[in-house]
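Note that one protein chain of the assembly has been removed; the remaining protein chains are unaltered in position.
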Amino acid sequence: MIVLDIASVVLLAAGALFVVSGGVGLLRFPDFYTRVHAAGITDSAGAGLILLGLLLRTPSWETGVRLLVIMLFLALTGPTASYVLAFAARRDGVPIWREGDPRR
Amino acid sequence: MTVFTLINISLLAILVATALTVSRLRALYEAAMLSALFSLVTACLFVLLDAVDVAFTEAAVGVGISTVLLLGGLALTRSREAVTPRRRRLPGAAVAILAGGTLVYASQDLPAFGSADSPVQRHPLTDTYLHQSQEDIGIPNTVTSVLASYRGLDTLGELLVVFTAGVAVLALLGPLAHPVDARRRDDLDLVDYRVLRVISAMLMPFILLFALYVLFHGDFGPGGGFQAGVIFAAGFVLYGLVFGLDKAQQVVPRVVLWALIPFGLLLYLGVGVVNMLLGGSFLDYDTLSSDPAAGQHLGILLVESAIGITVAAVMTTVFFSFANRRATR
Amino acid sequence: MIVAVMAALLVTMVLALARAFVGPGRYNRILAINMFGTKTVLFVAVAGFLFGRPEFLDIGILYALVNFVAVVAVLRLTHYDDDLADDLADDLADDLADEPATDGEDRA
């Protein structure tokens, strides 16, 4: 049991780290496309790790199933949303940041 | 408890910030999106208050359907707010300040937050709903008992409100108001998004399954007819958004949709009338079976399904009316 | 630990909110709001564990779904010519102006 607890704590901590760093990235990165990357990290790595960490603490199998369903949905929708957003932004002509450009 | 308070305070701060921004933004699409965010935060607060059903509804309605409908409505008009002269903003500001002031004034004599001694807690109503309902109705989720049985008429009324909204949209925006003209252009920009199409197609069965789960699980956990109906509608809307209106209307023809709107309402009403014919009063589900609790179960199930049908049909119709209107201009 | 995760989520929410306020432009805002949405999913799930109410997870599932629908709707419905809509709105305003003004309307 101790092993599970430690693993869960590690996973949760890692997840929290990814989530916050993604959040900082969303605020600090210079243009839209890099920010998509930052947001993507929170949705995939951050969310996945946190949910895994919770999964190791589930009291019952129903809760576990629900956590898995959430993971599945987030895994499907997160990257899709990022991709579609970036695609649409590119088509709409949102400019790409190059070294030396001002931040937008 | 302090953690709880801190979380509450930070969520409230986020809520206030969002509200202020929404009121300051001129760009209406952005404002609509931020109001979805507002709903998300509100729903989180409801979760923390343990009002799970309310949070569920807020999430389904506030984030899902109302964002979609707001955007659909905006797509029909202009997307930037016109500048209101300062002079004409004064009455609104005065009303807001007065109303807010009265709220603050009133809050001084409201029972303390979470107080176990508040009039609401002391009234026999609460006790009856929480304990007696287990005997009378036997459904673990008291909210469902109150909603569908004790105050079933209110729920019928709310369903009628949804129905009215549907009729109003049909009358003012729907194809009945503006017969579809021939030079219809289908501007489906999302058809190019292959990934989106594949993922949406994959998600569709899950969404519908989840809606059914919410409908029938309402007795035990959060959920019920309204939420299920909205989730169904969200599924259809997603399908229509990604695959185009024509395809969506092949799946659910308009005529069927329009028949389902009154059908749900009539089903609800029918349950009540059957109760009357069986010698009870309107919506007295006890009469449906020799065992009152079994009758209550059956009645609540029928009623929740009726709600789900009408809500789903109305929401889908409203969205399709908006979208059709745009496609035909 | 769970409280720490929750705090991290709240901090991230605030960061996303800041991005949503600053923009610039529609896409940055959609991105920020989408991210905010997934963070609320996590928030609700974590809150469920914190308060021992795992049925909160149902709400999390719902958020995950609905948030996606909302993002798709934003993309689908905003992606079109805004000028066209402005023209149409102007037409409507003109139509209303053309109708014979009825007295009392202005007084009302």
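Note that the chains take the letters A, B and C in the order they are written out, and that residue 1 is the start of every chain.
One rule holds for everything that comes next: contacts are C-beta pairs under 8 Å (C-beta built on N, C-alpha and C of every residue); 3 or more make two chains touch, one makes a residue touch a chain.
Note that contacts and distances are computed from a predicted model.
A chain of the complex is left out here; the name its UniProt entry carries, from "Monovalent cation/H+ antiporter subunit D family protein", "Glutamate mutase epsilon subunit", "Xanthine dehydrogenase family protein subunit M" or "2-oxoglutarate ferredoxin oxidoreductase subunit beta", is "Monovalent cation/H+ antiporter subunit D family protein". For the chain left out of this panel, the touching residue among B:Pro119, B:Pro140 or B:Pro253 is B:Pro119.
One of B:Thr2, B:Thr84 or B:Ser107 touches the chain omitted from the figure, and that residue is B:Ser107. In the complete complex, the residue from B:Leu160, B:Leu212, B:Val274 or B:Ala293 that touches the missing chain is B:Leu160. Listed for chain B, the residues touching the missing chain in the whole complex are 95, 99, 102-103, 105-111, 118-126, 128-129, 149-154, 156-158, 160-161, 163-165, 167-168, 170-172, 176-177, 179, 258-259, 261-263, 265-266, 269, 272-273, 276, 280-286.
In this section, only the chains that are shown with their structure count from here on.
Each chain gets a centre from the mean of its Cα atoms; for chain A and chain B, those two points are 28 Å apart.
With centres taken as mean Cα positions, chain C sits 16 Å from chain B. Multi-chain contact residues of chain A (touching two or more other chains): 73, 77, 80, 84.
In chain C, the residues that touch at least two other chains are 13, 30, 58, 61, 65, 67-68, 72, 75, 79.
Residues of chain B that touch chain C in their complex: 3, 7, 10-11, 14, 17-18, 21, 27, 29-30, 33-34, 36-37, 40-41, 43-44, 47-48, 50, 52, 55-56, 59-60, 63-64, 67-68, 71-72, 74-80, 187, 189-190, 196, 200, 203, 206-207, 210, 214, 217, 221-223, 227, 231, 234, 237-238, 241-242, 329. Those residues of chain A that touch chain B in the shared complex are 73, 76-77, 80, 83-84, 87.
The residues of chain C lying in touch with chain A in their complex are 1-2, 4-5, 8-9, 11-13, 15-16, 18-19, 24-25, 27-28, 30-32, 34-35, 38-39, 41-42, 45-46, 49, 54, 57-58, 60-61, 64-65, 67-68, 71-72, 75, 79.
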